[in-house]
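Some chains have been omitted; the remaining ones sit where they do in the full complex.
Order of writing sets the labels: A, B and C. Residues in every chain begin at 1.
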């Protein structure tokens, strides 16, 4: 079973990378980019076949390692 | 308008009698923004209310001292028109909550303190204390803190040349993350923070203001409880890239003569920077908050004044210099905004959306900040340990191996290698020795020896002797590289000052430090106090971290600890 | 030799390399701002220095590779002019395609600053002419993303054409995986372009050019350039 995890910065937390990218796009002549936020995207290949259990596992992984829950949110999708 | 209830006052960390004093100064009930300003200015972090009367006992003068405590950093003369500017600071609480960002922004803050005064930073050092290696959080904290310090300093391109890292269960719930920066400036190009010149523009540069760490300054002064790990993030995210640009832009502007005064926005950002600049200059400031560069929409005056967004500075410019200054900051891609002017009212006046949203007389706000002579008891002298009571090691070799394997004494390569300690090409004695030696830029022969030291175990047993020992150890370490010790900075990390025994540790450490400094002509020129390093009643060991600097007239003659060749003679000197 | 050191926002070893060049050639290089569109007339050597251009955000070197000055650098290289990219400069060269391959996160995922040993794999270039073939030198690295990677075909070409300039090795000169500070494929520390006038390398020869800082093995690289481009 495969899990797709998105880790994004919480609302209001400064995103230095996103800011720099938006700035660079602007100077490359891409007008109209009002904001860029950069997050992480993880694909996990799991041995678990039960969706409920897999979700529980991945949630625990996010809490413990994959996301920094002080400043980041995460979402889990199973495919 | 929000009614100021006793609950709101308490949430702002002001004691009832402190609030009475606010009312007396204002002559009316403050609004929320004004209350917020009093709350940060009167927090332990900004006002030093528990420590100030004792800090006064430290010797701060000497022929080498150009500027002692009271400015962003201390300034010491190193001859030939050059000065060393340095200071140490703590970022303990934020680093416990979010080790990477907490430590990173700690480095960012201390770098700003030094380049605000016109110095190019040439070295970072980082004394760290963690809980026991077995504690479940320690590993995560160590790796996060080290990565954060490296992440910020490496990107800035300032070599990290020293520090400490020791472990003790007393730090399980309160790690200590201290950082020191040393910079070099020309003695005729040192910048101070006193605002002057009625009508002069107040200029904001750096990053935009967001809702970062609102109330971080009061958080840093509140004792931890179990819940604080879950509180809304008051931790700020640092952007070392922007700080690097800010450093270069500030130094470029400082090469000219446009700046009247400059101050970084540290903890309590716009509030402490504007209040301190006005207070030191004995003037008023009027700020138009609509003109503050903002990262988020609908920010209130309260939020803007209390935001702890990083990588920002406040300056007073000479009239008519705005455009030339703006050109420099825009070249570096930074925000630049005129947000107000110097006034003769002696008040900090805040305007937002066409209304006056705050009006506080500056002098009483700073001069009448609470000052406590907290009750303290001297730490009882420990019983003498007699040599006969300690079993002799029967195998000295094995004992040595065992000692070398302890977390406190083992090699710190794992840490040191995550820090760029060579950038700049001026690192003469690398980390790992007694003191680092860094060559002074723009001088043919001079070098600085730099070290940080403290042995909390000694301070816990006997704060007076421990304080003395920490100062003396930096002196010895500098001497061992061939440097002439010049002056120190300190970072006083203690528990809850409202406990008489903790206050006694603080008073004792200061006494010991003073005695050592006086005996050695080795003054304190800057420093920082971090109190309430305590979780659920358990405090850290008293940790007065000392950062010392010394001068080598000829860096090519520095000594290092390495054996250079076989057959060399070993000498033991001293008692 | 007329050298130009490009300064990007976030560069931080531009002065280090400028001093190393000055020691070797007795002339002070010019600093060129990333936003400029032209190199100083008569430039022989362009240096892309170490640092964190654009904070190393998105991908190291990606944003810098699109700076206005890079067009002039590419033209310079196409004309046969010499270019060296060190550390972040190597990352920028890789992003612009001036040298093949990419630099990924270190296998340890940590920044690493320490002295390493390098084997000089070719002396057939203006950058390495003063070294002895196979010479083992000691210079520092300081990076978080120096894990060189290229596909098999590219590697085959690089090796077949003698375009690997340096490899990480042990003090004894052995190309062992544990001698690599970052996990780079086949221990590659530096590569040349096809015409051998562009070099990208992760280690910092500019920080090892004086006995007082720990050694002079890096100075030979700048001596090579000073001789070749005299």
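Just so we're on the same page, contacts are C-beta pairs under 8 Å (C-beta built on N, C-alpha and C of every residue); 3 or more make two chains touch, one makes a residue touch a chain.
All values derive from a computational prediction rather than experimental measurement.
K.L.:
Using the labels shown, and knowing each kind appears once here, what does the complete complex look like as a formula?
P.N.:
Written as a formula over the shown labels, the complex is A x2, B x1, C x1.
Note that in this section only the chains that are shown with their structure count from here on.
K.L.:
Looking at chain pairs A-B and A-C, which one is connected by more C-beta pairs in contact?
P.N.:
More contacting C-beta pairs are found at A-B.
K.L.:
Indicate the whole-number Å distance between the mean C-alpha point of chain B and the mean C-alpha point of chain C.
P.N.:
Distance between chain centres: 37 Å.
K.L.:
Among the residues of chain B, pick out those that touch two or more other chains and give their numbers.
P.N.:
Touching at least two other chains: 239, 241-242, 333.
K.L.:
Show the residues in chain A shared as contacts by 2 or more other chains, in ascending order.
P.N.:
Each of 16, 20 in chain A touches at least two other chains.
K.L.:
Which residues of chain A touch chain B once you look at their complex with the stated criterion?
P.N.:
Touching chain B from chain A are residues 9-10, 12-16, 19-20, 23, 68, 70-71.
K.L.:
Mind listing the chain B positions that touch chain C in their complex?
P.N.:
Result: residues 147, 150-151, 154-157, 239-242, 244-245, 332-333, 416-428, 430, 555-556 of chain B touch chain C.
K.L.:
Please output the residues of chain C touching chain B within their complex, sorted ascending.
P.N.:
Those residues of chain C that touch chain B are 9-10, 12-13, 15-16, 19-20, 50-52, 54-57, 110-114, 140, 142, 144, 204, 206-207, 209, 212-214.
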